[in-house]
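Yeah, one chain of the complex is gone here, protein chain that is, but the others are all in their spots.
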C-alpha cells in the first residue's frame, strides 16, 4: 500500500513536508509526493498518483488565500477532488487551510501543523484501521482546532 | 440485499448508531457501516459500499457545522452524493442535520434522531416496499420536523 | 415508447397524479411511476426509470420549500437531472414548483396543475411530435403562468 | 459536416430562425434544428444532435428571464453544455441572451440578432476556418455588443 501526497507552490507553508514527517512517525507506508502550482491543479494530480503511480489514498494539501476568488478556486478544487474520488474509488483526503482562518501567522502555522498531522492519521486509519474511525463516529472531531466533542443528550 | 451506512467523526451525534438501531427494529436486512472523517469523504465511501461491499442502498449521515465554509462543504458533498448515485444506479439517501437548524442541543438531538430514523425507513421502503412511498406522494412529508402535510385545494 | 414519472413525498401536492391524469388525456403511452422521498433523490430515480425500466423520457416532479437550504437542494437536484440526461441521452423534463412562487395555497395549486400538465404535453411532443415544439420556438412559452409571448420587433 | 441548432420555446425571439438565416448566408453546410421547452433541456438535446444525428458542432440558443431563478437555470444549463462538450469532444457554442441585458425590447432584438449571427460565424469558423479565429486572438471580440478591442500597451 502506498500513500500519495500532493501539495502546492502557492501555499505559504510546506504542507507536504509536514505530512511526510507525520507519515514517517506513525507508519512505514511508502509514499509519493507531487507538487503542483495551485489548488485547482490538485484534482488531476491526485488522480494521477492513484492511477499512474499506484497510490491507495491521497492527501491533498492546499492553502487558499483570503480573497473571494481564492474561495471560489477552493470550491472548484473541492468539487474536482470529490469527482476524482468517484472516478477512482479511492479516498482523497482534502486538507485545506484558509489563510483567513487564523488571526495571525503564528496561529496559521499551528492550525496547519495540526490539521495536516491529524488528517495524515485519518488517512492511515482509513487504509489500515477503519474500526478506529468507527469508534470516533459522532464525537465532534475537528482538525486544526480542538475537537468540539459530542453533543450531550 | 444489504444496506450501507456511512457516517463521520465530525458529527457531534453518533448518527450511524441511531441508523443501525432503527434498521434492526424494522427489518432483518444485513448492513455495512463505514465511518469517514468528514462529509466530503461520504460520496466515495458510499460508492465503495455499493461497488466493493455489495450494498443496494446507502444512508449517508452528516452534520454540517454552522459556518459558511461548512455550508459549502455540505453543498459539495451533496453534489458528490448525487453523482455517486448516477454512477451506480443506486439510491444514496442523504441525511444531513445542520448544527444551526436547532435552537439548542436538546432540539438538535431530537431532529437528528427523527430524521435519521425516518430516512432509514424511507431507504428500506425504497428497497422493499416502493408502493408505500407512492401512497405518500405529495403529502408534505418532512424528516426531523413534523410533516407539513398536503396543501388543501 | 414509455414515459417515466418520478415524484416526491416531500411535495405538498400529488404532482405524479396530475401528470398521470394529463398523460392519459392526451395519449395512450404506457408509463412508470416512481416516488422518492425528496428532490435530491430524483436524478437517480429518473436514470433508473430510463435504464432499468425502459422509459424513453422522464418527467421529474418536485416542490422545493421556501428556505435557502431548499433552494440549494433544488439547484443540486437540477444539476443531477442534467447529468442524468447526458449519461442516458434521454430527456428528463424538470417540473419544479417552488412553494414561494405563489401568494397563497390556491395559487400554488393553480401553478402546479398548469405547470405539470403543460410539461407533460411538452414531454409527449418531444417524443411524438417534435415539429410542434419547433413551431413554438421563440414564442415566450411559460408553464404554470400565462405565456409572455414573443417580443415585438 | 453538419451543424446542429437547438433552441427553446421559452425564448421570446425565434433565435433558431436567425441562426439558420445566417448559416445559409455564409455557407452551404447542412443543419439539424431541434427545439426544446427551456434552457435546461438544451444540454441533452445538443448531445443528441451530435451523437444521434451526426452534427459536428452545435449552436445552443437560449434567452434566460430576468429573475434569480432564471439566472440559476442558465448557470445549470451552462455547466451541462460544458459537460456535453467534454463527453463528445465537439464544440457547443452557447448563445444566451439575458432578457435584462437590454434597456428595452428593441435593444433586446438587436443584441439577439447580432449575438446569434456572430456566434454562427464563430461556429462555422471553428469547423472550417480555425486560423481565422487565431488571427483574432486577444482582440476583445464581443457578440451582441460592439467589440471592446484589444488593450493598448
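Residue numbering begins at 1 within each chain, and the chains themselves are lettered A, B, C and D in the order written.
Here is the rule we go by: a contact is a pair of C-beta atoms (placed from the backbone, for glycine too) under 8 Å apart; a residue touches a chain by one contact, two chains touch by 3 or more.
Please read all numbers here as calculations on a predicted model, not as lab measurements.
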item: Neighbouring shown chains of the undisplayed chain, as defined at the top; value: A, D
item: Touching the absent chain when the full complex is considered, from A:2, A:40 or A:98; value: A:40
item: Contacting the left-out chain in the complete assembly, out of A:87, A:127 or A:148; value: A:87
item: Where the unshown chain meets chain A, residue by residue; value: 7-17, 33-37, 40-41, 43-45, 47-48, 51-52, 63, 69, 72-73, 76-77, 79-80, 83-84, 87, 105-106, 108-109
item: Where the missing chain touches chain D, by residue; value: 75, 78-79, 81-83, 85-86, 89-94, 98, 119, 122, 126, 130, 133-134, 136-143, 148-153
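Everything that follows uses one rule, which is that only the chains that are shown with their structure count from here on.
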item: C-alpha-based rotation, chain B on chain D, 0 to 180 degrees, nearest 5; value: 145
item: Centroid distance [mean C-alpha coordinates] between chain C and chain A, Å; value: 40
item: Junction residues of chain B, two or more chains touched; value: 79, 83
item: Chain-level touch network, classified as line, ring, star, complete or other; value: line
item: Interchain contacts (touch definition) - all pairs; value: A-B, B-C, C-D
